[in-house]
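Structure in structure tokens, see below.
Omission of a single protein chain aside, the complex is shown with its protein chains in their original locations.
Which chain is which? They are A, B and C, in the order written, and residues in each are numbered from 1.
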Amino acid sequence: MRAKAAFWIFLAPVLAWLLLLIVLPHIDLLVMSFRSRNPGGDPGWTLVNYQRFFIEPIYWRTFVRTAIYSTITTVITFFLAMPVAFYIAKAAAVRLRGFLLILLLLPFWVSELVRVYGWMILLRESGVVNYFLIRFGLLTQPVEMLYRDATMIMGLVYSSMLFMVVPLVSVVESLDDALIEAAYDLGAGKWTIWWRIIIPHCKPGITSGSIVVFMLSLGNYMTPNLLGGKNSLWFTEQIYNQFIASFNWNQGAAFGFLLLLLSSAIIWAGLRLSGQKLGQVAS
Amino acid sequence: MRAKAAFWIFLAPVLAWLLLLIVLPHIDLLVMSFRSRNPGGDPGWTLVNYQRFFIEPIYWRTFVRTAIYSTITTVITFFLAMPVAFYIAKAAAVRLRGFLLILLLLPFWVSELVRVYGWMILLRESGVVNYFLIRFGLLTQPVEMLYRDATMIMGLVYSSMLFMVVPLVSVVESLDDALIEAAYDLGAGKWTIWWRIIIPHCKPGITSGSIVVFMLSLGNYMTPNLLGGKNSLWFTEQIYNQFIASFNWNQGAAFGFLLLLLSSAIIWAGLRLSGQKLGQVAS
Amino acid sequence: MDNDLSIRDLVKRFGGFTAVDHVDFDVPKGSFFSILGPSGCGKTTILRMVAGFEEPTSGIIEIRGKNMLGVAPNQRPVNLVFQHLALFPMMNVRENIAFGLKRRKVTGAEIQTRVDRILERVGLPGFGDKKIHQLSGGQKQRVAIARCLVLEPSVLLLDEPLGALDLKLRERMKVELKKLQNQVGTTFIYITHDQSEALVMSDQVAVMNKGRFEQIGTPQELYGQPNTPFVAGFVGDNNVWPGTVNEVRDGEAVMRTQDGVVFRARSRETLAPGDRVNLFLRPEAILIDPGEAMGYNSFEVAIRAVLFDGANSRLLTVTPTDLEILVTLPQNQLFAHLEPGRTITAGWRPEAGILFRSDG
Partner (left out) sequence: MDNDLSIRDLVKRFGGFTAVDHVDFDVPKGSFFSILGPSGCGKTTILRMVAGFEEPTSGIIEIRGKNMLGVAPNQRPVNLVFQHLALFPMMNVRENIAFGLKRRKVTGAEIQTRVDRILERVGLPGFGDKKIHQLSGGQKQRVAIARCLVLEPSVLLLDEPLGALDLKLRERMKVELKKLQNQVGTTFIYITHDQSEALVMSDQVAVMNKGRFEQIGTPQELYGQPNTPFVAGFVGDNNVWPGTVNEVRDGEAVMRTQDGVVFRARSRETLAPGDRVNLFLRPEAILIDPGEAMGYNSFEVAIRAVLFDGANSRLLTVTPTDLEILVTLPQNQLFAHLEPGRTITAGWRPEAGILFRSDG
């Protein structure tokens, strides 16, 4: 009993801090998003900031594009991360395992900014990749590989790998090898084992990994900004533009809120489709 | 045997991709950092880009400042995360546990960009915090709380919490409760239990969490840029400026490389001091 | 004060669940006391309350006459050997054993001497610098006990410490543990779900079920004069044979089994004709072909299987109503001809069977 009381005295401030730093700014954002933009004048209540999102195609099209690309990123990351996680959790020797996890930590070793610039140097028209492709006769003239959506997705997948692999490793680790062997012994082939035993067991990890990756992609600013296509914006860039370029904080706040609401709705739909509950995912 | 071969066929591309996307750009960065900046002219080899870092105080001072603040962020994050991790792993009921982990996922739910703007709205001179502080008579006139280092560290700690809590939760979970009880039974007090039993057991998690948090803080761009002090730069901003503002890619490449080398040296020193090995940390 | 531990009216509730239900007992100085019960019966909860890890809901725990209410675990003169030993993996054997002494601010030289002496005593001289993971199961066991004994506790608590060992080693450690307790003279309180461990090692055993003590006694008493059907069934093997009381005379009851056989047997309850009872009859109490010996109960059963297990071999037999009765198979060539399908005559002395009133 006393131990519990001590814990709450110790913990409560941390938890309150975590919560307040999320809740307070959002309340403030919410309030601001319902105000019209008339600096100095009387700030009246209005829905115009939200209406603009639905009326002007550029805004909601950007959002749809962002959501679709984030989904693609999530799916690609999952298919790349699953064999890696399986290998790390089940097949790798202990020594090799440490090495593989360090490999996955590498993206954190290098600032995202420096890494993205590295890629830009590599992929630009006068970069090394073009140089070698022309050298080996695969291209006749340099191709601009930057500012393409495929490059951007590659960048997003790269940054997201760890967030998918770590939850997958932990669920795959908790899978008793004997279950796989038992299924094999009872006559199941490889695909049956994957679909009937491994995937159902790994569902919580797949779901939590996917949520994090989807959210990180959706909220990323630097990679889409630096690597993404010239003619198409990421939704975070819209928000940034409202705050910095247009200095329209009310509009930016509304966009920020819409990002939160719409992405939550997408995740909610995803959970419903896969028959998961959020509580199960986290535990 | 066949299974292993299949794994390598399946895995090798993924691993190669992960590695190449780190190694290739860095080789390219390295090459570029040794070139002098004379676009169009003959690109000769030079050390000038590195010399500039050591000669001009602004550059290395920025780096030292970045490293110190990142270290402070790491230490604060550890002290906040440890009780939270301990509570999640040992004390919390299963239901509550899911809730706490979701709370820690919250920062991912909201784009870092939106969250930072939320804080800016909250803390600016005309923001809610100042309003209430004046209302309750704690201040006589509004204080600018943005663009202060303390605010920036708060933001960095906030973004880093999850990366510290997750490895700590997993090491604390693996600690057998009976060890704590045995130490208590043998006459140890609370501090002895923490220093002789819990901390030594959690060392690998503390180290890997600290590395990730330190690296993420060092490489962060958005939070220091938007929340940080007006008169002092983060080192990533220096790199960004070289690439974008000065368009001096050679100088930027040298700075990016120095960031990698110096931060690796700091982590190496930290590992030596705490008597850890990198292989132990990851496993 | 002759008792190292006195428990009075101890109760522990977790929410609505009563884990320990009005338990009383005393453990005399220097004795080996066991609490025997199935898992979940509350025996671990008692131990944890004595060690101080749980607070009793009500009742008194006295160690050498001192009330322990509100005394923290690190202040109590008892030590606990944990089920999975809980040796500190980050320390070597010497540091593990010295841990408690350091907490008491014993000087370095003194620690050195006492650790060496206790290692000698548990049969591990020179093992001080070994790492924990270098030890075998039996050696870890002894280090865990040494780590507690070096503190010279009033009472040593042991929480099923043999559970994790494999079969042959467990048999050996049983005997070793009893010898060790004899040598050091410390009071041991041992909890286990293995009746054989409790019987072999203990001076006194308490049989526990659903939070209550069913019976406290010497191993011989529990085995020979169980007070309740639970004790009869849990301590050693017993055949259970349902039937009805025909008459009661001279302290003996005459029962008629569901198969229509009539037996004389003793009872520890007062029975009346017509009571439904269960006869508890140990496999080794049943003799095969008892001949015309005076006053034996006898019955016929068919052999279903011979369960050969060396010195512990048994016949699995069935009565006409298909009730299974285990009969000990003596280790001599006389009974080599017994095989499944044959019918045999079996008999037993009326003192060997005990009747308990059945619930149904």
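Just so it is clear, a residue touches a chain if its C-beta (ideal position, glycine included) is under 8 Å from a C-beta of that chain, and two chains touch if they have at least 3 such contacts.
A quick note: this is a predicted structure, and the numbers were derived from the prediction, not measured.
*Asks:* Using the contact definition given at the top, list the shown chains touched by the missing chain.
*Replies:* Touched by the chain not displayed, across the whole complex: A, C.
*Asks:* For the chain left off this view, which of C:Val27, C:Val235 or C:Ile303 is in contact with it?
*Replies:* Candidates C:Val27, C:Val235 or C:Ile303; residue touching the omitted chain: C:Val235.
*Asks:* Touch as defined at the start, partner being the missing chain; which of C:Ala109, C:Leu167 or C:Met294 qualifies?
*Replies:* C:Leu167
*Asks:* Suppose we count only contacts with the excluded chain; which residues of subunit C make the list?
*Replies:* 38-39, 166-168, 171, 175, 178-179, 182, 193-196, 199-200, 219-220, 223, 234-237, 282-285, 305, 307-312, 316, 328, 331
*Asks:* To test your reading of the contact rule: which positions on subunit A touch the chain that is missing from view?
*Replies:* 176, 178-179, 181-189, 192, 196-197, 200-201
Criterion: only the chains that are shown with their structure count from here on.
*Asks:* Chain touch graph shape: choose line, ring, star, complete or other and state it.
*Replies:* Its topology is that of a line.
*Asks:* Taking each chain's centre as the mean of its CA atoms, how far is subunit A from subunit B in angstrom?
*Replies:* 18
*Asks:* Take the average of all CA coordinates in subunit B, do the same for subunit C, and state the distance between these two points in whole angstrom.
*Replies:* 56
*Asks:* Compute the distance, rounded to whole Å, between the mean C-alpha positions of subunit A and subunit C.
*Replies:* 58
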